[in-house]
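Removed from the display is one protein chain of the complex; every other protein chain stays in position.
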Amino acid sequence: MQGTPITTKASFPTTSTAAAARAKQTGDDIWRNRTDKINAELFALTYGSLVATLVKDYEDYAEVNTQLDKMGYNIGVRLIEEFLAKSSLPKCGTFVETADVISKIGFKMFLGITPTITNWSADTKEFSIIIDENPLSEFVELPDDALLPPPASTGGSAATGLWYSNILCGVLRGALEMVLLQVDVFFVSDVLRHDDATEIRVRLVRILDEDVPASDE
Amino acid sequence: MSRDSSSVGGTAAATAPTAPHILDRNLAKTRTSETSLSAFAYVFAEMIQYSQKRVSGVEDLEKRSVGSRLLSPFLANFGHRVGLRELELTLWREKNPKRETRVLQMLIFINSVIWKSLFGKPADSLQKSTDNEDEYMLTDNDPVILKYISLPKELGSFNAGAFMAGIVEAVLDGCHFVSSSVNYLGVDTDKKKKASRVTAHSTASDTAPNSMTLLIKFDKSVLQRERTFDGK
Partner (left out) sequence: MLHSLYIINKAGGLIYLKNYTDGIATLSSNEYLVLAGTFHSIHVITSKLSPVPGSSGIEVLEADLFKMFCIQTPTGTKFLLVTDPLQSNVDAIMRKIYETYADYVMKNPFYTPEMPIRADLFDLNLNKIVKQINS
């Protein structure tokens, strides 16, 4: 995993205040008035049941991470339609705007939370999503063997332990691909693993060509 | 109930975790909190697709078609995990928690308390079968978690309410109504003989296209115990 030097107090790119306020209002309005709700515990327990079953079936955390990411991708390519249908958003002009909309409308609409977008790379092709309250991981405590810290020497790809909420990475990847943004998405840290924060990194790989249909997974 | 967080995981001792330890978590916090039905629906859809994939793998291995027969117990197993935890949470929150021992009380507990806490409303009806004395039926005319699911005909009698059947089975199980945990491939023959079983069936009509009924069949020993209680 490559670190991007982050200077504190750097002014991170932001969307115009008007656009940001509009996004927030849209997200809040959809959440309050146009979203069917369900008990958050049933959701958390159900997701937990899915992860536990995968852990039991695959007996390998790296493989579980992969499976969760795949399931998320599958969700993302479907969920994008609801996102677009309910938000009626015009095409995002910049990746910075996309990030803002992901947090204020996407996360809000589906999970009722508005994570922080931060740690932009200088070229504004990478940002982080910091999740304070993760509705997926209520009641969760990971077993010790799932906590393996990412070995710095291997670039974090080998034994990474379990990224419990890895489904979120797939969702973002799938949803963005449908609007022609090819991205890499991965967990950097998770409070479940005693990290200070729950952070997802999103990196824009390229903007896909409209005329060429995206390849299937 | 607090626990020294530095003792967890060993390596975490150096950093002070910002998140409170799981045991310090306020359990009342999420009792009434909500998330979107959509988020649930997407995860549930993946669960169903995963079950389908696993079951078709078994079909291939056995070189014979087992149809949708395996799908229900597989999905029920996901519900079972949820049900056990939901029961714990519910009992923890009850003012006077007690374990129900009588069939009727038990069913009323499921219908009103469990159903309400999971789905925000009690089920629509609870009936005793007129044909078999060990069977009861719990009907929900509009089960929220099935809202978006259209079942394909080729899956026969499969109903995604099997997930709820698993939840109910787990609750019965947790309350010692001799419902052995259902192995999700449905091949747990040892325990099969002694179990209260719950199955999901569509009771759809034009006005209630998603209506679903759980058929709860109690084990013989439960009915025997019932008779002992009644002094018969």
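As written, the chains take the letters A and B, and residue 1 is the first residue of each chain.
The rule is short, and it goes like this: contacts are C-beta pairs under 8 Å (C-beta built on N, C-alpha and C of every residue); 3 or more make two chains touch, one makes a residue touch a chain.
Keep in mind that this is a model prediction, so the values were computed, not measured.
Undergrad: For the chain not shown, which residue from A:64, A:77 or A:188 touches it across the whole complex?
TA: In the full complex, the listed residue that touches the missing chain is A:77.
Undergrad: Tell me which residue among B:89, B:149 or B:215 touches the hidden chain in the full complex.
TA: Checking each option in B:89, B:149 or B:215, the one touching the absent chain turns out to be B:149.
Undergrad: Give me the chain A residues in contact with the hidden chain, please.
TA: 77-82, 84-86, 88, 91, 178-179, 213
Undergrad: Provide the residue numbers of chain B that touch the chain removed from this figure.
TA: Here the touching residues of chain B are 38, 41-42, 44-46, 48-49, 148-152, 155, 160, 209-210.
Keep in mind that, in the parts below, only the chains that are shown with their structure count from here on.
Undergrad: If you average the CA atoms of chain A and of chain B, how many Å lie between those two points?
TA: Taking the mean C-alpha position of each chain, the two centres sit 29 Å apart.
Undergrad: Quick check on the complex: what are the chain A residues that touch chain B?
TA: 31, 35-50, 52-54, 57, 71, 74-75, 78-79, 82, 109-112, 135, 138-141, 144, 147, 149, 167, 171, 191-192, 194-197
Undergrad: Under the definition above, what is the set of chain B residues touching chain A in their complex?
TA: 5, 8-12, 15, 17-19, 22, 25, 30-31, 33-40, 42-47, 49-50, 54, 77-79, 81-82, 85-86, 89, 117-120, 144-145, 147
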